[in-house]
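Following this message is one structure expressed as C-alpha cells.
Rest of the complex left out; these chains stay put.
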Amino acid sequence: MSTTTATKTTTTFASALNTAMSDAMEADNSVVVFGEDVGTLGGVFRITDGLTKRFGTSRCFDTPLAESGIAGTAVGMAINGMRPIIEMQFDAFAYPALEQIFSHVAKMANRTRGRVRLPMVIRIPYGGGVGGVEHHCDSSEAYYAHTAGLKVFTPATVADAYLMLREAIDTEDPVVFFEPKKLYWSKAAEDLSTLREIYESRAEDSRKIGAQGQAAVVREGQDVSIISYGPSVETALKAAEAAAEDGISAEVLDMRSIVPFDEDALVRTVEKTGRAVVVAEAQGFVSVASEITARIQERCFHSLASPVLRVTGFDIPYPSPKLEEHHLPDVDRILDALDELQWED
Amino acid sequence: MDEPVTTAEPGHAKAEQASRIFEASRSFGITPEQYMLPAQQQIQMLDPEGTLIPSDQQGTGPGHEYPIPEPEVLLKAYTALVAGRRINDQNYALVRQGRLAVYPSSHGQEACQVGAALCLDAGDWLFPTYRDTVSVISRGVDPLEVMVSFRGDWHCGYNPKEHRVGSMSTPLTTQLLHAVGVAHAAKLRGEDTVVLAMCGDGATSEGDFHEALNFAAVFEVPVVFFVQNNGYAISVPLSSQSAAPSLAHKAIGYGMAGERVDGNDMVAVLATLRRAVHLARENSMPLLLEAVTYRMQAHTNADDETRYRDREEVEQWKRKDPLLRMQRYLTSEGILDDAVAAEITEAAEQVASSLRQAMTAEPAENPLEIFDHVYAEPTAQLVAQRAQLSDELQRTGPTQGEK
C-alpha cells in the first residue's frame, strides 16, 4: 500500500493510516499492532492490511475476541517497554474496554507520579453515514474526552490521517484515535513521501514542543466561525460554500484534537467573526460540542453578536440505516443555524 | 426461594457439598467431574452419509446418554431445515442485489439453528445473535419482521415478548446475561421457563460469557448455553481463540455440565439440545452445549473469506452438509418420501418468495419515529428536536421526508 514515487499521487485516508503504522513499525521495534482480525484479514476496514505479512505475527497479530483483554494487555505491554497500537473493531465494541481505559490507561501515569507512562494508541473507527446497523455508528468521543489522562485525536483529512497517527504513536501519553469511518475511502491529492518528509521535519520539534493538539483553520472567513472535527468537517466546509452564495463568509475551524484542546484557536476565530456554530455528529447533550460552546462564551463573551449555536446529532440512539440521514448534521441544518445568528442586530 | 441466607463453609465451593450437580451425577452412577466434563468425543448419530451410527460409537456413555427423537419431531426438523436453507440463500441473493444492508448467513449451520428453536416449549425463551435468523424464524417469528433490521428499517422488527425471542444481539455475549435474568425472574415467580441462549465460538472469549455462565450456575437457573462453534470469528480460527481441549470443557469451571455435539448432525443436535432443556427444567440448572459446525459462506457480505481460508477447507465441509445427511437418513428410515419432500420444498419456496416480494416493496418509514421510543415520555429536548425535524421535513417536501 505504500507509495514511494515523488510525483503527486492520490492517496486514500485508509492507506495514509496504514502507512503511518508501517512507517512507525519500521522506525521502532517496540511498535506493535493488535486487535480483532487485524492480522491475516488486515482488519474489517483493511487499515492494518499487510502489516503481519511485512512485520510478522509478533508485531501485528490477532487476539482472542475480548476488548477489555485487548486494552488490558496493551497496558501491560506499554508498562514493559512496548508502544502498542490497538484496534477496536467498531465504536460501540470499545465499551467493554472502558473500565481498563478509564481506570488504568487514563490514570497510570498520574497514579505512579509519571514513573509509568503508557505510550499506546487506541484506534476507534467512529461515526455514521455509511449505512451501518445498530452499534456500528456511535460517536463516542465525549466519553473519552471527559476522562482526564487521555488524549483524543480525530483527523479529518488524508494528510492528518498520516501525520496525526504518527504523532499519536510518538506521544508518551495514551491517545484515543478516532477515525471517521465514512472517510476511509476518501481520497486526496496527497503524496505519502511528502507526508513522510513533513513528519520528519516536524518530528524533531513536535516530540518536544508539541505541534500536536492544534486546531486548523481549513477555510478563512469573516462573518461566522463554523467549528467542527472529524467526519463533520467536510459537511462544515460544504455549508460554508453554500453560505458564501448567500453572501455569508464563514470561517471553518477543524479542531483536529479534542484533548489537548486548542482554546486559543477557538478564541482567535470567534473574536474575528463574532459568531459561531459548532457542528458534530454525536448526540449534543453533554458532548464535546457542549464544551466548545461553553468555552467560547467564557472566553469570547464580549465578542459575540449572538449565542453560539450547536448543530449536532439528536439526543437519540443512532438510528437505523434508512433513517440516519435525518439524524446527521447536514448542510441545510447548518445553514438554518447560520440563519438564526441574529444578523439583523 | 425464601431460604435463609446461606453460610456454607468458606473456602469450599457448592459442588463439594450437596448440590444439584452432585445429585445428578450420583443418579448416573458417575462422579461430578465425569458428569461435568464432556464425553471423550463429540456426540454424533449420523455419519456424513446419513447412516445411523451404532449406539456404542455415538460418543455417548453413562451420564451422557441421548435418546433419538421421535420420527414426527425429526420430520418437523427436516421441514425447518429446508426452509432455513432456502431463507439463507434467498437473503444472500437479496444482499447481493443491494436490497438488504447486511445478512450474516447461517448456511451450513442450519441444524443448529433449527435445533435451538425446536427444543423449546412455547413458554420458554430464546436469545439469539445476529447470525440466528433461521432460529428466530423457526421459532415462529414472521420472516418479514425479522428482516426489518437487515433491511435497515429499524433495529428490531419483531416484538420480543410475543414469541419470547430476545432481539438478535450484536454486542457479543451480552445477551447471555439477559437470558440469565429472564430465567431468574421466571424462577422467582415459580415458573419453569427454560431459556436457550446462543453465541459463537469467538464470543466465548468475552467477559460477559464468563459472567453469564457463572451467574447461571450460582443462581441455579435453567439456561442452556448453546455455542455454535463454526470454526471462525470473522477471520480468526478457533485455534487463535482458545487453547482449551474443547469449548465444552469450560463448563466444569462454573460447576455445570458441558457437552459437545456434531453440529451438522440434525439428529444429534436435537437429541442433545432436548436432553439439555429437559435437565435444565427438571433440575433448575444451566448446561453448556458446544456444536461443532462450519460457516460455509463469508462472515457477512462485507467479508472476504478468501483472505483467511482456502476453498478446499470449505469443500471438505460441504460433505458434512446437515441437510443432505438428514434427508438421506429420513429417506432410508422411510420417514420421508418423495411426495412429502416435494411438499416441504414447496413450502420453503413460499417463504422465500414472500421474502423476495416484501424486500422489493420499500415501506415508508416515518423519520419522526426516531424520537418516539427513547423514553416512555419524551423529554423537553426531544419534543423540541422532533419539532425541528418535522419543520425541516415540511420545508423539504414529502418526497424528501419519505426517502
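Just so it is clear, A and B label the chains in written order, and each chain counts residues from 1 on its own.
Basically, contacts are C-beta pairs under 8 Å (C-beta built on N, C-alpha and C of every residue); 3 or more make two chains touch, one makes a residue touch a chain.
The structure presented is a predicted model; accordingly, all values stated were derived computationally and were not measured.
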Quiz item: In the whole complex, which copy numbers belong to the chains shown here?
Solution: A x2, B x2
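Keep this in mind: only the chains that are shown with their structure count from here on.
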Quiz item: Between chain A and chain B, what's the gap in Å when you average each chain's C-alpha atoms?
Solution: 37
Quiz item: Which chain A residues qualify as touching chain B in the complex?
Solution: 36-37, 39-42, 44, 62, 64-66, 68-69, 92-93, 95-96, 131, 133-135, 285, 314-317, 319-323, 325-327, 332-333, 336
Quiz prompt | Complex contact set, residues of chain B against chain A | solution = 101-102, 149-155, 170-172, 202-203, 205-208, 233-236, 240-242, 302-304, 307-308, 365, 367, 369-371, 374, 379, 381-382, 385, 389, 392-393, 396, 403
